[in-house]
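Taken from a larger complex, these chains appear in their original positions, while the remainder are omitted.
By letter and in written order, the chains are A, B and C; residue numbering begins at 1 in each of them.
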Amino acid sequence: MEITNTIIEKHGLKKEEYESIKKLLKRNPNLLELGIFSAMWNEHCSYKSSRLHLKKLPTKGKQVIQGPGENAGVIDIGDDDAIVFKIESHNHPSYIEPYQGAATGVGGILRDVFTMGARPIALLNSIHFGSPNHPKTKSLLNGVVSGIGGYGNCIGIPTVAGETKFNETYNENILVNAMAVGHAKKNKIFYSKAKGVNKSVVYVGSKTGRDGIHGASMASAEFDENSEDKKPTVQVGDPFTEKLLLEACLELMKDDSIIAIQDMGAAGLTSSSVEMASKGSLGIELELDKVPCREENMTPYEMMLSESQERMLIILEDGKEDYARQIFAKWDLDFVIIGRTTNTNKLTLKFKNKIEGEIPLEALASKAPIYNRKWSKKKISRKKLDLKKLKKIKIEDALIKILSSPNHSNKSWITNQYDQMVMCDTAQKSGSDAAIIRIHDKNKAIALSVDSSANYCKSHPITGGKQIVCENWRNLISVGSKPLAITNCLNFGNPENEEIMGEFAECLEGIKEACEFLKFPVVSGNVSFYNGTNKKNIYPTPVIGGVGLIQNLNKTLSHKFKKEKSIIVLIGKTFGHLEQSCFLKENYSIIDGNPPEINLINEKNNGEMVLKLIERKLVLSAHDISNGGLLIALSEMSMGSNLGIKIEKSKKLRDLKEYFFGEDQGRYVLEIDEKNLTSVEKFLKSGSIYYEIIGKTQENFFEIENEMKIDTNVLYKANNQWYNNY
Amino acid sequence: MKFSVTVVLKKDVLDPQGKVVQNTLNNLGMSDLKSVRQGKFFEIEIDEQDQKKAEIKVDGMCKKLLVNLIIEDYKINKL
Amino acid sequence: MKSSVIVFPGSNCDRDIAKALEKMQFKNQMVWHKETDLPKSDLIVIPGGFSYGDYLRSGAIAGKSLIIEEVIKAANSGCLVLGICNGFQILTETGLLKGTLLRNKNLKFINKDINIKVINNQTRFTSKYKLNQILKINIAHNEGNYFTNSTHLNELKNENLIAFKYCDEKGNINNQSNPNGAMDNIAGIFNSKKNILGMMPHPERMVDKFISNTDGVNLFSSILH
C-alpha cells in the first residue's frame, strides 16, 4: 500500500514528521510501521510539546523512591511500606461515551499502579463539566459518575475523594481525571525496564479486539464536527477481568519471576513493547500470530494499535513460564508467550513467518520529536476591579447563594454512588479536606486530595499553578498529615497555539516554585493537550493529586465542629481579596481580576504550625479556607451537625463581604477547646503566626453578631438540594 | 400498540457479559456453544393506532434514551 | 469456632470479612470456588463483591459453581451460612433463600450508612442484639431491592424469618427509610430453619471504631455463642 498524504494526515503526523521517519528508517515505512510511529509520536505518548517544561519540575526528595518515568511514582512512608500513585486523564473518550470513557479511565490508572507491584487501596477523581444549563451536561455527569463507580465498585477499590466542577469552558470538552493509589512493600517494586536477551515476552489478560484503534491519536487531536466518526474507537471496560488480572499479577509478584512488567495502556501492544525494550536498551521480537484475538482475521496493524483494555505485557525469568502460566490459568486469563527480547535494538514484528515490520527502537523512543513550542507570557491586568458600585447584598443571602450553587453543593449525590468503604480501611471519606486511608493492619495512614482552580489559572497562570499546589498541601495538613509528594494531570488546550502554550509554561512554573519551596516533589503525572473544539480551548486546568502521611491514626481530624463553646481561631491574614472569588461569581456573575496572591513563606509556616498543633492534640477540628472564603469554611464545619458558631464582630472589620468572602490564601480555621487556648496561643506567638480569635461554637445557630443569625439546618438544606433537583 | 426493542452491542465492541456467560455455559458442559452476546430487551406499549406513527415514536425513544448509539445497535418489532 | 469464607472470582469483600472473623477469634479459612470439598466448618460465609462481574444477574453464575453444591449440603445438615450483599444474592440464586434481589429503585449504586432494626433476636445470628435495636450499618449495592411472592412474604412474617428491616434513626420503618425499594423494608432474612442468614448490609464493615462503628460486632459474637 502506498503511503499517501491523506494516510499520513489520518495518522496525525505532520509532513516534517513523516520526513524524519523516512530518515530514521532510511526507507519508506509500510502501513504497519507508519501506524506504530503515529502511536508513539503522538502527543499522548511522546510528550513532544511538554517534555522540555516537565523537566523543570522538582522530582527528588528523600521520600521519593521512583519519580516520573515509570508507570507510577513511588514514595517511602516508613517501615517497609511504599505508596505508588498516579493520575491520568480520559477526557476525550469520556465526552464521546461518558460511562465507558470514565470506566476505562479508572481501569487504566489502576493498571499503572498494580503493574508496579502495589495493591490499589484508593481511587480519586477530578471531573469538570460544562455549564449545568448546557444540554449535554446532565447526561455527561450521570454517565461519568456511574462509569467511575461502575468500575471501582466492581473491582472493589474504594473511591474516596475527588472534585466536581462546572464551568462553561468545558461545554464541549469535559475533563475526567482519575487517580489511583496503591500500597507496596518497598523492596518489592516492579519496573518496566527489560533486562536480558532471549527472555520470554508474555501477553496476559483479555483478548485483543478492534476497539480503541488510534485512541492515543484521538487524545492528541482537537475535536471537530467529524469527531462523531471516531466513535468506533470506544472501548468497553471489563472490571471483572481487571480484578482477575490484578489478583493474578499480585500473586505472581510474590515470587521473583518477573523481570519487567508493563500494562498495555494508550497505544497498547506498541507502546508497552517499545517502552520495555527501549528502557532496557534491548530489542524485542513479537510473533503476532500468537496474540490472543477476540475477532477473526485481525491484521498486525490492528493488533499493534488496538487499545483493548485489561491486558499486560510481562518479561519473565527463564524457566518461570509454567509457574506463571498456572497462576493465570487459575484466574481464567489468557497467558501466551508472544515473543522474546533480543539484542538488536529493534522492534521486530513477525506474522505468518514473515517480518511485517522492523523499526529501530530509538526511532520510536529517544529520537521521537521534541518541540520547543513558541509560547507567550500572559498579559496580566494591573487594574483593580472597582467593587464599590456593586449592588448591596446581605451577608446571609450571599452565603446561601454560594452554598446552594452547583459548584458548592454537597456532593453526596455523587459519592453515594461510589463504594467508599470496601477494603475496610477508609478512616475518612469524601466530603472532607482529604480522605484518610489506613495502611492495612497498621496504625498509620495516608491522606489524599485532588485540587484544581481553572479560573485562577486562566487569569494568572503562575499564581494559579502555585495556588493549586498550596491548596492541596493545606488540605493534607488539615486532616493532620504531613504532605509528602504529588502527581499532576495537566489539562490544556492546543499547544500549537502560543497563548495556550504560554498558559502551560507559566502554570508549570508556578507548580514548580510551590513544590520546590514546600519540598513537595512531583513523582508522576500526565499531560492532556488539545482539550477544545474548533479553536475554542478550555481554561488551563492542571490538577494536583497529593499524598500525605499520618503516623498515628489517633491523631487525625475531621473538619466538623465537635462541641459547643469551643474557641474558633483563624490562622493567617485576611486582606479581603475578592477578585476571581466565588462571591463575585455566584452573586454578581463577575469572573474577573487576578487571583489572590500566594505567599509561600506564610503558606509553609502556617501549615507547619497547624500540623504541629494537630499532632499535639490541641485541635478539635481544622479546615482550610479556599474557594468561598472564611464564611463558607465555617459553614462547612457546621453543616450536618447542630453546632453553629457565634462570630464576634470585631471593630477592625472594614468591609464585611471582603472579610467573610475574601479568598486570601494560606489560611485555616481551627476549633480549639477552651482549656487548650493558652498553649495554642503560646505556640502561635512563638512561631510568629498571624491569628485571630473570631468566636465560639454554639448549639443550633450560625450567627454573626448584629448581622445574621440562622438555624444550622438552613445551611444544610441550602447545601443539599441542587443535585437532587437537577 | 405493542413493540419489542432488542438492543445489542455493535459487532466489534467488547461484550464482557456475553463472554462470562459463554465461559460459564462451556464450564457447565455445553460444548457445542459457539458464541453468546448479551443485550437488552424492551416491551413497549403505546397509545397510538397508526403503526407508522407508532414506530416513529418508538424509534424516537430508542434514540433518545433506550439505546447508546455509540456502542449499540437496535431493532424494533411489532408484537 | 471454625469458619470458611468462599471466594469467587470477583468477590471483593472476602478479605474484609476474613479480617472481621479473625478479629472475633474465629479460626478462618478461605475456600477457592473451584475446590470440591469444604473444610469442616461451623460457619460458612459467602462474602460481598461482584462475583463474575454480576454480569448476568447478580449472584447467578456463582450460584452454579462447584463449591456451591457443598455449601448446599452443609446448609442442609444444619451448618450456619451467612451471605452478605453479593452473598445474599448468591444464596437466593441457589434457592437456599427464597425471593430475589432486584435493581435498587433509583437504579443507582448506593453506598452509605443506613439504619436497620433487629426484627428477630431469637436466632443464632442475632441473639446478642436487643429486639428492635437500631443499628447503623453500611450498605453498598446495585441490587438490594428484595422481592418475593406474597405466599413467601406471609411465611417470612408468620414464622418470624425477617432478620432486619431498614429504618430511620428513630426506628421508623417506612418509604423514606427504605434505601433501595425492598419489599416491606426487608434488609435480611432467614431460611425456615434459621441456620441461613442473607443480608444486604455489611456487618464486617462495622467492627472497628477507627473506620466506622462497632454495630456489626454482635452479629459475630452471637454466632460464637
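Criterion: a contact is a pair of C-beta atoms (placed from the backbone, for glycine too) under 8 Å apart; a residue touches a chain by one contact, two chains touch by 3 or more.
Note that the structure is a prediction, hence the values are computed from the model and not measured.
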- request: Tally up each chain type across the whole complex and write it as a label-plus-number formula.
  value: A x1, B x2, C x1
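Throughout what follows, only the chains that are shown with their structure count from here on.
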Query: More C-beta contacts across B-C or across A-B?
result: A-B
Task: Determine the centre-to-centre distance between subunit A and subunit B, using the mean Cα coordinates as centres, and give it in whole Å.
output: 36
Touching two or more other chains - residue numbers and ranges from subunit C: 52-53, 55
- prompt: Residue numbers in subunit B touching 2 or more other chains?
  reply: 16, 20
Query: Quick one: in the complex, what on subunit B touches subunit C?
result: 16-17, 20-21, 24, 28, 38
- request: Please give the residue numbers of subunit A that touch subunit B in the complex, ascending.
  value: 96-97, 99-100, 206, 209-211, 231-232, 234-238, 240-241, 294-295, 308-309, 332
- prompt: What residues on subunit C touch subunit A, complex-wise?
  reply: 9-10, 12-13, 15-16, 19-20, 34, 48-50, 52-55, 108-112, 138, 140, 142, 202, 204-205, 208, 210-212
